[in-house]
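All protein chains of the complex are present and in place, except for one that has been dropped.
All chains are identified by letter, namely A, B and C, in their written order; residue positions are counted from 1 within each chain.
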Amino acid sequence: MADFGGDAEAFRVEARDWLAQNFPPAMKGVDLALTVEEPTGDARLWKARMGAKGWGVPTWPTEYGGGGLTPAEARVLQQEMARIGARNPIGGMGVMMFGPTLLEYGSDEQKQRHIPPIVRGELRWCQGYSEPGAGSDLAALQTKAEDKGDHFLVNGQKVWTSGAQYADWCFCLVRTDPNHKHEGISFLLIDMRTPGVEVRPIKLISGVSPFCETFFTDVKVPKENLVGPLNGGWTIGKRLLQHERNSLSGGGGTAGRFASGTPLDQLAKTYVGVDGEGRIADPDLRSRLIRHQMEAKAFLLTLARAAAESKGNQSPSNATSIMKNAGSKVGQDRAELAIEIMGSQGLGWEGPGFEREELEQVRNWLGGKATTIYGGSQEIQNNIIAKRILGLLDHQ
Amino acid sequence: MADFGGDAEAFRVEARDWLAQNFPPAMKGVDLALTVEEPTGDARLWKARMGAKGWGVPTWPTEYGGGGLTPAEARVLQQEMARIGARNPIGGMGVMMFGPTLLEYGSDEQKQRHIPPIVRGELRWCQGYSEPGAGSDLAALQTKAEDKGDHFLVNGQKVWTSGAQYADWCFCLVRTDPNHKHEGISFLLIDMRTPGVEVRPIKLISGVSPFCETFFTDVKVPKENLVGPLNGGWTIGKRLLQHERNSLSGGGGTAGRFASGTPLDQLAKTYVGVDGEGRIADPDLRSRLIRHQMEAKAFLLTLARAAAESKGNQSPSNATSIMKNAGSKVGQDRAELAIEIMGSQGLGWEGPGFEREELEQVRNWLGGKATTIYGGSQEIQNNIIAKRILGLLDHQ
Amino acid sequence: MAVLTEEQSMLRDSARDWVREKAPVTAFRKLRDGAAPLGYDPAAFAEMAAMGWAGVVIPEAYGGSDFGYLSLGLVLEEMGRTLAASPLIASSLAAASALVLGGTDAQKQAWLPRIAAGEAVATLAVDEGARHDPLQTGLSAAPAGGGFSLTGSKTFVLEGMAADLFIVAARTSGARGEADGITLFLVPADARGVTREKRTLADARGYAAVSFDGVDVGAKAVLGAVDQGYPLLERVLDRARAGLAAEMLGMAVQAFETTLDYLKTRVQFGQTIGSFQALQHRAAKMFTELELTRSCVEAALSAIDAESPDTPQAVALAKAAAGDTLHLVSREMVQMHGGIGMTDAHDAGLYLKRARALETTFGSTAWHRDRWGRMAGY
Partner (left out) sequence: MAVLTEEQSMLRDSARDWVREKAPVTAFRKLRDGAAPLGYDPAAFAEMAAMGWAGVVIPEAYGGSDFGYLSLGLVLEEMGRTLAASPLIASSLAAASALVLGGTDAQKQAWLPRIAAGEAVATLAVDEGARHDPLQTGLSAAPAGGGFSLTGSKTFVLEGMAADLFIVAARTSGARGEADGITLFLVPADARGVTREKRTLADARGYAAVSFDGVDVGAKAVLGAVDQGYPLLERVLDRARAGLAAEMLGMAVQAFETTLDYLKTRVQFGQTIGSFQALQHRAAKMFTELELTRSCVEAALSAIDAESPDTPQAVALAKAAAGDTLHLVSREMVQMHGGIGMTDAHDAGLYLKRARALETTFGSTAWHRDRWGRMAGY
């Protein structure tokens, strides 16, 4: 079975040429997604060139600055970039979630205004969904947007607004009708510099603060920032969540998480040692390590299978909701095993006596506990599988 | 902490003397509960003597032929019987479930009539509870008992009537009011020789037929066979189930099941062999065997703890519902491990090439699958723990 | 489901249709209740062979379609769904692979066309004890008159009562536990000194214990090289194991679907039991495991087709994943059906029994996990 048609192969030459001319060799292996600061030098150059070319979002329409490539061409581009160690400098929530959703539901004016800065990686977006009383039951949200004629007046509190402390804009679900649960929600874009927006980072058990609480107090939002119809935000919001799950499970997220760091068998040989037959000396741990590694392999094979099956089909597939639970389990198991292997060294928090990897593993372990909570908890995923895929009904 | 008061110790002499005079030595280690046929010779003698003495049901009141012993004295009797290898010849559902329930809820006439034959082991009882449409949801039962003046007319079908093909009597839950679910159920005693009672054994996956379907077609049951008030059978029926769970989890049932047969470590050494360090050669299997044996030990310790805690307290305790799930898991795991150890030999069904123990293990494995279904399924037990013990509510 | 060629899709669809019509679970139940002497229905196997299924991995030159292992796996998966009994794995997959991979042209000519046509049934005779362990081969093959004399016994030989040809692992040198010194022999079932006895396992399929009492074979009976049969045997066994995994996947899928149907129809407490969230989440768990297992099984079959050097790892993973998943699903099938699932009249017990028989054949889940671990350096 040939993977690509002739056209895409023809595109390979174009991609290779452009990259040869535009990719700064010093950027080989550098992932700009991991830094918060604005890039400088070669990094800035690379980002600017990719932004201008639109290849950071290769399949988005050229009309709004995107690459305009076919999925097959986009894969070729990805292969060519991987070949020379080039990482995509354009990313974030704007690319992964908001952009695809706005392209589908936004007005032409909204797309013209918001998509190009995302394509160029100029503006950061954050997600204003969860609230203290609305976690898995997202539709219980209470942040209120009152119609004041030419603007909405927004009051309320969001939590888990990822990266809000660095964000320029926030896409929000707000309540515009208190009398209807799902049909009283609207999808609103809020400029984070508007007066009345306050952001407080939340410290997590891993010690870091990637999320914030965001408070809205009498925040005025122009009417033009409403996406889709009034009280029609739930559909849009759910669609965006599909894109989120897709990116959490299918792409670099989960798979990357457990592929990073020293492989477990090497860790085990270093910290645990081997017996007379060359086997890892702790037999109980060894059995569980083998089982875990086989599960991880099964997950990777499933990612590959899903990718092969969905070729040419851009919309998220049913397999996505399986991936999230399966992938987060593999990631969490890996982290648990890593710290178990390293014994007390694997629980180092700070100060002398610990290697950098040891300090990272403990944070990776703790931070990874969120993977079964965010983006649709493990329980919500199981509900989705049971109801949408398996057709099991709720109590009638 | 002394286990027993002085009185019970004084009883020890009496018990020992009586047993010395009445226990036929040939009956040492013989368990009459395992045979269906009527006993003869020494077995008959032993059963008759214990029946007359009332010590087969040592704590039941002497008024109805029981032993009239205190719980402490009953334990002494048990110890003295164990010391000389004497097994209790009186058993069955009458002793374990129906008798205690009738003693609590029956009229004096009913007790006078039904308890003495149970005490003497003369009559067998079976349980008419489940129906094809009423398993875990027992109260959905439809077997109908119509009031015809001097009798009830019973029509319907029961399933899982244990030993119905050998039973003299059946204690039944029947519907006497179709308009109320729980409050429309009565507790009725049915003579199995009444015209219109038909019994069909059910063949199980293990190949045996310990249960039957029992059909009632225009069966006339005298009014005097109603236990408790009309439409008040649900309370009595549930109480009986508590006695059933008690006997399934606490006593010989589950614990006996996984203590029987060759110990797993010996099986493993025989079928799997050992490595250079004397460890069971299959490391994955070895890890799971150890884990299982530790779980089994934890369960046995919990049985002992519950027994110590409930000393002097005869009513079933909360711990009972934990025991059923924990015990059945240990028993099922043991059976799975046993046949895994024995490889293909452990799957022998019949014919040449298999040892008796191999043929027994495969049936034990299959038969044991029922332990998480009958007497309140694993799911029902979890519901009971969650609701009654942990206080979690249903959806409101 | 893997991305299939048009031919593969057609093969799968025709297998599915035929199995549903001609080999539903009731057909297997009839065989079992009648204690069918071979453990399968020869007429049904003849139909399968007529459709070409017995020659899927056999080259066209020898009467097959050379359609590959993934293709045969599709058929086996469909067979697994309904517990359809046949010598496809023993003969058309395992024994055929042994001849294709190790046979001389004469050996191939002698047997492959008949195997592909379903006219002959061949099988591997490897294990001598309760637990799979080919290195423990002890059946002796001593030089005798330019050939060899075979003495010893084999047990749990798949389709052993039906077989016309045994492919026997024997020891020409070395000791039990050693790879060197194992040699494969082609031994016709009617050779003098061969006797067999039926073994009845819980899954009611066709197993036999086979005795070789000074069975004389010529030098041309050697398959592959003398003393060097073990690597060939492992390659053959891996093909059989991948096929078993495909059958197990099909069984697990059907056991799950049957259970899912029951969850949707059985009413307790005024609700379908499938509306109870605890069961919903367990169903979701099973579905997840089934999806993961499918990826492993298809990857193993594809690795064989691609002659990938990672085939042993891929096969160990597939057999272990299928073992675990089928174990989970078949147990849940009984549990979720409740009392009715405990009755012999219901299908659940048939799946439960067959699950364990397949699990133990050619290496248990534990055995394959440890094997995978050793290959991965653990």
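Quick note on the criterion: contacts are C-beta pairs under 8 Å (C-beta built on N, C-alpha and C of every residue); 3 or more make two chains touch, one makes a residue touch a chain.
A quick note: this is a predicted structure, and the numbers were derived from the prediction, not measured.
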Omitted chain - touching chains that are shown: A, B, C
Contact with the hidden chain, among B:30, B:123, B:153 or B:290, goes to B:290
For the chain not shown, which residue from A:153, A:202 or A:300 touches it across the whole complex? A:202
Determine which one of A:153, A:347 or A:393 touches the chain that has been left out. A:347
With the missing chain put back, which residues of chain A would touch it? List them for me. 130, 133-137, 140, 159-160, 202-205, 207, 271-272, 282-285, 288, 339-340, 342-353, 362, 366, 369-370, 372-374, 377-379, 382
Tell me where the left-out chain touches chain B, residue by residue. 1, 265, 268, 279-280, 286-287, 289-291, 293-295, 297-299, 301-302, 304-305, 308-309, 311, 319, 322, 325-326, 379, 381-383, 385-387, 389-396
May I ask you to list the residues on chain C that touch the chain which is not drawn? 276-278, 280-281
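The definition used in the following text is that only the chains that are shown with their structure count from here on.
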By Cα centroids, which chain is closest to the centre of the whole protein? C
How far is the middle of chain A from the middle of chain C, if each middle is the mean of its Cα atoms, in Å? 43
Using mean CA coordinates as chain centres, what's the gap between chain B and chain C in Å? 41
Which chain A residues touch at least two other chains? 279, 286-287, 290, 395
So chain C residues touching two or more other chains come to 369-370
